[in-house]
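Notes to accompany the following structure.
All protein chains but one are shown in place.
Right, subunit A next:
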């Protein structure tokens, strides 16, 4: 112990580290802007419904300013060089989502507020724990194991429960949680790490990979695992959305790491086969495809929700009915699966476009972080996490506007749901970490490296 303190004393002073970076300066302004928009929307929505302000106004307003500020201060110390626009966009999405939920269901809004706070805590904790992206690489087997455990947790009798036909939830006392939301991150990290490591081996096989070689157990094994895991989710937990998510993450990870396009095609074929099988085996999947093809035919039955969502979007028109002025509650379970339709009704095409644009910006920032990442692993993780958030938001928004069949995934940061919020905050936190590493000036990077090696050498000798 004594020697360690002595060693710390020998570390050169960080004279050249600028804490209040350019990134953080612009972040503060944008965060305050997001808070302002959120607060304005909240006031308008409250006036729109009751022509009165809610009783918990002060608490809500304080939280709407305090949470982004806490995030900002944490970034200042933990990720000073990370992208400045990412957290303001997240704050805006989370804020507008909260406003919409508060307008639709004040009870759920209360919980959503708690979940958002927990999400920010999860964000900061992740930034602290994952102080370098390599840490994720190092603990990949632990992450994979816990991921698989989380995946099968809802199947456990007693704590698992069915909601809307999908067995994706666990219930511990009053709190429901969707472990697959966290599991997808763990498994994505594992696969990224695994394929980055195997990349050299695969690369050594040359560009003309023969069929026999590509059926190598090293490649086939993980793909089979992914396929089985996805089918497990689909068949046992009856959720086509996450199943699709997981499998796409796996095959795109392999493709990104190996640049073998055949994995993309092969994987897609496997998935389509699985999906066709599921569609025949499970009515829930079949129903979703049926109402995607022609919802109008089933407008009073199985297609009611999606048809009402179309009417809600149309009722919104270009500028919307105004917050609190529409009738989004006509749509069943509007706060979780269909919050995008509620936004479309009350904020119009302008509102929905803003939401789509926000996700597009997150995708852009994520892609940039992936391109600037210091290590191939960080690059791959950033790309995959970007894909997860991009695809997930596309699946649900696209499902609501009938570009593809409805999948029961939630709109990140906007929809009601604790597990989704926490998992997305963790995801964003890791993106911020990789972006921070990528933007770090080289001299600082070298200095940090030398400090780390010094520390580890001292620790070994001690």
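Rule of thumb we're sticking to: a residue touches a chain if its C-beta (ideal position, glycine included) is under 8 Å from a C-beta of that chain, and two chains touch if they have at least 3 such contacts; residues count from 1.
By definition in this document, contacts and distances are computed from a predicted model.
Of "Glutamate synthase (NADPH/NADH) small chain", "Branched-chain amino acid ABC transporter permease", "Allophanate hydrolase subunit 1" or "Penicillin-binding protein A", only "Penicillin-binding protein A" is the UniProt protein name of the chain excluded from the display.
Among the residues A:78, A:251, A:313 or A:409, only A:313 touches the chain that is left out of the figure. Between the chain not shown and the residues A:76, A:159, A:232 or A:360, the one that touches is A:360.
Of the listed positions A:139, A:255 or A:282, the one in contact with the omitted chain in the full complex is A:255. Only one of the listed residues, A:135, A:228 or A:403, touches the absent chain: A:403. Subunit A residues in contact with the hidden partner, per the touch definition given at the top, are 44, 47-48, 51, 252, 255-257, 259, 296, 299-300, 307, 310-318, 327, 329-330, 344, 348-349, 352-353, 356, 359-360, 363-364, 367, 370-371, 376, 379-380, 383, 386-387, 390-391, 394, 397-398, 401-403.
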